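In this view, the complex is presented without one of its protein chains, the others remaining in place.
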Amino acid sequence: MTSNLIVFPIILPLITSILLILCYKRLYFRRYLSIASLFLQMYTIIVLTTQVIKENTLQVLYVGGWDAPYGIALTFDLLSGIMTGICVFLAIITLLYGFGYTPIKKEHLFKLPLFFFMIAGIQLSFITGDLFNLFVAFEILLIASFGLMSLESRSNHKKYTYPYVALNLVGSFVFLVTIAVTYRLLGTLNFADMGVRSHLLTSDPRLWVMGVMLIFVFGLKGAFFPLYYWLPKSYPILPTPTGAFYAAMLTKVGVYGMIRLFGTVLPHSLGTLHTLVLVLAIPTMLLGILSAFSKKSMRDILCFNLISHIGVIMMGLGLFTKESLTASLFYMIHHMLVIASLFLIAGLIIKMKGSDNIENIGSLWKTSPLLSGLFLIQGLSLSGLPPFSGFWPTIGLIREGLSQGSYILVFSLLASSLLTLLSMVHILFRGFWDTQSPNVQKPVPYFKPMVGVAGILVLVSLGLGLYPEPVLKLSHDATEMVLNQKAYQSQVLP
Amino acid sequence: MFHSIILYIVGRFLFVFINLAALYLLIRGHNAPGGGFIAGVTTALSFVFLTIISKSGDIKKLLIVDPIYVMITGLSIVYFLCLYPTFGFKAVLTHSQFTPLLFDVGIYMVVVGVIGSVMSAMIHNTEQLP
Amino acid sequence: MSITTIYLIGVLTSCAIYLILHRSLVKILFGFGLLGHTANLILLASSGNPNGKVAPIIDGVSNSFVDPIPQALILTAIVIGFGVTAYLTALFYHIFQTEKSSHAEDIFPI
Partner (left out) sequence: MGVSLSFILDGLSYFFGLMITLIGALVFLYSRYYMTGPKEEYGRFYMYLLLFMGTMLGCIFSNNMITFFVFWELTSIFSFCLIGFKYADPEHQKSALTALVVTIGTGLYLLVGCVIAGMGFHTFQISEMVSRYFTLPPVWFTIMLVCILIGAFGKSAQFPFHFWLPSAMKAPVPVSTFLHSAAMVKLGIYAIARFYPILSNHPMWAPLLITIGTLSMTWGAVRAVLSHQIKEILAYSTVSQLGLLVLFYGLSFHGVSHDYFHIANHMFYKATLFMVAGILITSTGIRDIRQLKGLRKYMPLTAFSCAVAAMSMAGIPGTMGFIAKEHILNMFFLLIAHQSLFFGIGFVCFILSSICLFAVGCRLVIPIFGGKKPPSLKIVKPRLPIQIPAIILSSFIAIFGIFPSLWAFLFSSFSVHQLHKFPMDTIHSVSSFPVTKAATIGIFLLGYLLFRYLENKSLSVPAIPFPTLPSLAKLGSTVTHFLRLDKPLDYLFIVIGFLICATGWVSFGFHQPLVGFISDAIKPSMLDIVVTSIICLFAVATVVVNGWIGRLISLTTLGFLISVYFMLHKAPDLALTQLLIESVTLILLLLLLTRFSASTKKIDHRLPFTSLRHILKICISIGAGLWIISILIMMSGPPASPPIGSFFTLHSQSLAKGLNAVNTILVDFRGFDTVGEISVLVIALLGALGLIHRQKDLFSRKS
């Protein structure tokens, strides 16, 4: 069985980045090439996903022809399809937007190659079926993200890369320790094989330690409560297009890892671990959003909102039922689209007013109604209000939370939703409604296509809100596939 | 940097010797300790060594080409080897007769290129500064 | 694994963490280097007891080899660790250059 197509979402960006380094002189060609490569990648992902849906099984590729668990198996199921698809979609959107944002002469030569390396890392982590390979994938995306961050931020901001790097290096260290523990304990690194072997020792305390360490590793990537420190100071130093991509994708990789490992690999009976996630979800939801009120810059506020919504996703993860995971997955999809578009809107504001400090912008409600409309829609969407996309998973989460008796969680969810709304209203009042604010700079007419690109993203998320059924079904099917360990094992292990 | 003519002559001699050793490590890697990475680091070290004792202090001159190109060539070899088996409808990265060695060569080039570049950048820039 | 290995790794971790919690960026750099070594040793520890076994190079004589998988993983980890060190060096180079200091308090005022 050789479904080599699976490797293309990974290898295409890698090859693209080589080509991008090579033709460093042809600036326009680089841009066309990168977009073309992303579209090609999108095509392969669509083909793969339709195949998965049609056959209702996951696609497996044994790299090098070595059967699992000895070689590395790449697995592509519906969850991978959704995540990789959104990743490429957002990459296209943010790149196109970025082309308008940064003048072509000022774009750093290594920006595009590093961006593509990062995409390769992200896609690999969505596709791989091997724990150590996942580590490698994380390293690819992390170091690429370090590089991109220090490349793109302004010279006096580059130092803020350091906390990001340091915390993530600690995370990598713990990941290595976890791999050692896993290999010692289970004697294998393949997900399916890990699943088979861990079922034999569900009462072994060592499995719990392994689980907690995995929560640490993925929680650090996914910005769970006491581990999110790297996030709020690092994302805002990026230029907004890149920041939008980071905010949308990078934390989700950690969340994806949690879903994959707790759904597909580890036995579902490790309830204490789920409880740990639930316990961490509450402060993540509430503290994240509260900090948002102390910030003035729109991107800072969005970053703290992002943390709070990771808490919402964690809630679905911790409740760990099919419905709650479906809700989490849907929420994740919604959140990636919305947070990215809000970052892009912030970018437009920066272009227009020279700053995204909400005290300094003002009067946008009057001067640019289109932008205000986009912001209002996405702001309401972010807070989970109907009929926008965030609302549908919220229902599912409330339902599951109530039926499992986690009232505090439901309450925190609602509180965080209300607080998100307030923080959006905060931006709305200061940034859009107030007219007295002094402008830092004279307004600059922005590049029209950029609004179009941001508008596409808003439209997509609006569509998701108004007609959620297909995506809801998709995430339901994906969750079912993730939770069906028996099928996964029999598919991967020959 | 630390230029002295005797050191330089000895260095050149050592340079050739070290590189031969690296080649040996590269080739025998599949069967004994060694391999692309180890050989690559060895070669890179020899270049760095030679750079430090040479007059100009520039690896780029010694390597004739920019190490980045060496790196890219190596990387291309590796990625090509990933895709090559798919033309024969085999799984990605399936090895045949000589490809393991080629794979090692690719790694070797990448390592030489990376270490060479980063060292050259550090040497170059630290000298430039006041 | 032997008890000495356990203590060795414990001491190394303590030292590494102590260094990375330090205020001087140079020490932090050293700390991360040490942490990398520690990770490699922990990975090696997962291959179990090496006594009475030989290196995983098939010589046709012995048939009790140490587990080669952790070694392969460590090799990958060493390479990645080198990459990280190179990047960190460059980052600190940049920070030293722009901030004219290697002390974290100057860079991130308390």
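The first chain written gets the first letter, and so on, giving A, B and C; residue counts start at 1 in each chain.
The rule we apply is simple: a residue touches a chain if its C-beta (ideal position, glycine included) is under 8 Å from a C-beta of that chain, and two chains touch if they have at least 3 such contacts.
On a predicted model such as this, the values are computed, not experimentally measured, just so you know.
The missing chain, though absent from the view, touches A, B, C when the full complex is examined.
The chain that is not drawn here is touched, among residues A:421, A:478 or A:492, by A:421.
When the omitted chain is restored, the residue from A:45, A:63, A:122 or A:454 that touches it is A:63. By the touch rule set out above, subunit A reaches the unshown chain at residues 14, 21, 24, 63-64, 66, 69-72, 74, 108-110, 113-114, 117, 120, 124, 132-133, 136-137, 139-140, 143-144, 146-148, 150-151, 158, 160, 162-163, 166-167, 170, 174, 177, 180-181, 183-188, 193, 197, 200-201, 204-206, 208-209, 212-213, 215-216, 220, 226-227, 229-230, 232-233, 276, 287, 290-295, 363, 365, 380, 385-387, 391-392, 394-396, 398-399, 402-403, 410, 414, 417-419, 421-422, 425-426, 429, 432-436, 469, 472. Residues of subunit C in touch with the missing chain: 1-15, 17-24, 26-27, 29-30, 33-34, 37-38, 40-42, 44-51, 53-59, 65-76, 78-80, 82-87, 89-94, 96, 100-106, 108, 110. Listed here are the subunit B residues that touch the chain not shown: 29-38, 41-42, 44-45, 48, 52, 56, 58, 60-61, 66, 68, 71, 74-75, 78-79, 82, 92-93, 95, 100, 103-104, 106-107, 110-111, 113-115, 117-119, 121-126, 129.
FYI, only the chains that are shown with their structure count from here on.
The chains other than subunit A, grouped by which ones touch each other, come out as one piece.
By number of C-beta pairs in contact, A-B leads when A-B and B-C are compared.
If each chain is reduced to the centroid of its CA atoms, subunit A and subunit C end up 29 Å from each other. Distance between chain centres (mean CA atoms), subunit A to subunit B: 37 Å. Subunit B and subunit C have CA centres that are 23 Å apart.
Among the residues of subunit A, none is in touch with two or more other chains.
In subunit C, 83 are the positions where the chain touches two or more neighbouring chains simultaneously. If you check the complex, the residues on subunit C that touch subunit B are 57, 75, 79, 83, 86, 89-90, 93, 97. Of all residues in subunit A, only 2, 4, 7, 11, 14-15, 18, 21-22, 61-65 touch subunit B in the complex they form.
The residues of subunit B lying in touch with subunit A in their complex are 68, 72, 75-76, 79, 82-83, 85-86, 89-95.
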